[in-house]
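Selected chains from the complex are presented in situ; the others are not included.
Order of writing sets the chain letters: A and B. Residues in each chain are counted from 1.
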Amino acid sequence: MPQALHRTLALCTAALCSSAWAQSGVTVSGIADSAVRQVRNDGGGSIRSLVSGSNSTSRLVFRGSEDLGGGLAAGFWLESGLALDTGATTGGTQFYDRRATLSLSGKSLGELRLGRDYVPTYIAWSRLDPFSHVGVAGSNNLGGNGPTGPIRAAFGTNANTTVRASNSVQAFLPGGLGGVEGGVMVAAGEGGSAANGANKLIGARLGWSGGGHGVVVATARTTNDLTGRDRPFRDTVVGGQTGLGPVKLTAAWRRFEHADATQTNLMLSAVYAIGPGELKLSLLRADLSGRVGSTTVSANDARQIGLGYVHHLSKRSALYAQAARIDNDGRGNFVIPGGPALTAGGRSSGVEAGLRHSF
Amino acid sequence: MPQALHRTLALCTAALCSSAWAQSGVTVSGIADSAVRQVRNDGGGSIRSLVSGSNSTSRLVFRGSEDLGGGLAAGFWLESGLALDTGATTGGTQFYDRRATLSLSGKSLGELRLGRDYVPTYIAWSRLDPFSHVGVAGSNNLGGNGPTGPIRAAFGTNANTTVRASNSVQAFLPGGLGGVEGGVMVAAGEGGSAANGANKLIGARLGWSGGGHGVVVATARTTNDLTGRDRPFRDTVVGGQTGLGPVKLTAAWRRFEHADATQTNLMLSAVYAIGPGELKLSLLRADLSGRVGSTTVSANDARQIGLGYVHHLSKRSALYAQAARIDNDGRGNFVIPGGPALTAGGRSSGVEAGLRHSF
């Protein structure tokens, strides 16, 4: 707690000061989420494990903002991912792997953010995934960890820019534009290599939402020492959602492209609010096409179906149970994490039940 | 400080709200402990050093809980060990190496904890060590860092389960059982190896305390890729304590077993409360027997005697001074940490004086 907050508190004992609270000081918050999971993979049997972050990634966050007057504010956000099952950080020595940003924002100007942040395409996509891109049924399972495709070709086994980028400047539209929102991100390559996380990225996102409905488009273009300057990795998202009483439906399309290889993901989902809980269904397909080098990858497709139920114990805590199954074609090896080795082209299935606590 | 706490504070300025404080928000706390130590080892001379955590391990803790109503609560605990002398984390990138847990608890149901936590045998043992398992006189000195015995045979130089286990589920008895307390822990092996910290463990603890007296038994069984499935590492603790006016006496017995090797530790201690301080005496013996592979280890025993004084400056801060000596037999090489190389079978002695500050 900074000195400024100390001073505020001392003053607050004599008078109401709720507005002062919102304007200064450091907020320590986060999420602790853990589940018991079992994953069965064709050719490998099954493994039972304790996992972290299946409803929402476990994390610790330090953040704050300062009212500079005239509608202007400065703020920071440091967010560190953690594995609740082992106590490890998810980013190793990249402690604030989830987000490390500094902001200057104005009520009518929007926000300018510097640092490590989510890319526009991920912001658009993840909001459309009822499983928040994590857990046995999350759309992350059909990302870049499967068979070689455009993502692996452009980044090798290094960190890719399908979720976040370091060294970025991102500008967000202000609020109050009739439901229109969006942003533009530029990240510097800094003359580095993909191996040390240096990716040059330019991306943008534009969305509209109102009355329970929404649409969004986003795109990003990344180059690094592996892609070369003239063959960028491209990432495009188009999606929408609509509310029908207690049901929310989403459809999202995402295409990854690099050189001669393309991966197209399609996700359809439904969330049904029932009592203090919600029932979630997600259908996902990854369609690879083209070649990586001289190897044809187009047969290595996969489909995932996920089903889950979240029971809210309070605004901050929830119990959940979810199950999912991935069916691979060709030499596809998309899997639900935590299982034994999968025979390429086989099936991966998983179930889990856990507790998520926000703090 | 989470939003929920912000709101609580704003309300609290108008009325007393001590109960609300206990129910939400993140608590940042910890211990900073450092001492000047000198260790003399037979055959190596002596080394003077600044050390961390000799009265209580230096650490930073983030924790909190939420009252869910009806006697139920959700909570989390993230505890990171640190070396105050160098600024390093004790767990490397396993930042919350000391504890990373998520809990669901009920007043009459007890507590269910998921994550990385202390094993039942360590909980039982450490409470009986007046030196809290750390410092020149701590019982950790006669643990697995000495000559090859059952611990080294079962875990190599990897992390062992004599203190903590990752990937665990632990259930604790509720309070209000007439002084009876205990718990059961299961940790998943997850198909991994001892080298990456994957140990399959099952353990339990049962104790009773009342009127200054107490008894406890605890046991755990661990298998991993080094032990094999049929030759578990076994850890058993039996102990008791009794109070005689200003004196607290403890006796504790712990046996580590793997394959043909056994290590039996016996610890007798006395703590004498005098004024704002306490005088502590601990006698410890490690008795190895049997074989590791074809090598007989039974001659490599050791005895430790430790003496200390803690002077409490306040509830949170204390000055302390302590000394200890280890005498090894055979090829025994148990040492007080921080010294030069010891000639096997020799004596290791150390003194230290420091400050412990809880925050």
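Everything that follows uses one rule, which is that a residue touches a chain if its C-beta (ideal position, glycine included) is under 8 Å from a C-beta of that chain, and two chains touch if they have at least 3 such contacts.
Values in this document were obtained by computation on a predicted structure and should not be read as measured data.
Colleague: Assuming the 2 chains shown are copies of one sequence, what number of copies does the full assembly in this structure comprise?
Modeller: Shown in place are 2; the entire complex has 3 copies.
Quick note on the criterion: only the chains that are shown with their structure count from here on.
Colleague: Rotation angle, subunit A onto subunit B: superpose the C-alpha atoms of these two copies and give the value as a multiple of 5 degrees.
Modeller: 120
Colleague: Using CA atom averages as chain centres, what separation in Å is found between subunit A and subunit B?
Modeller: 37
Colleague: Mind listing the subunit B positions that touch subunit A in their complex?
Modeller: The contact residues of subunit B facing subunit A are 1-4, 6-7, 9-10, 13-14, 25-26, 28, 62, 64, 66, 68-69, 72, 74-76, 78, 91, 93-102, 104, 114-116, 166-169, 187-188, 190-191, 197.
Colleague: Can you check the complex and tell me which residues of subunit A touch subunit B?
Modeller: Counting only subunit A, the residues touching subunit B are 1, 9, 12-13, 15-18, 21-22, 25-30, 32-36, 47-50, 52, 60, 82-89, 92-93, 95, 313-314, 316-317, 338, 340, 354-355, 357, 359.
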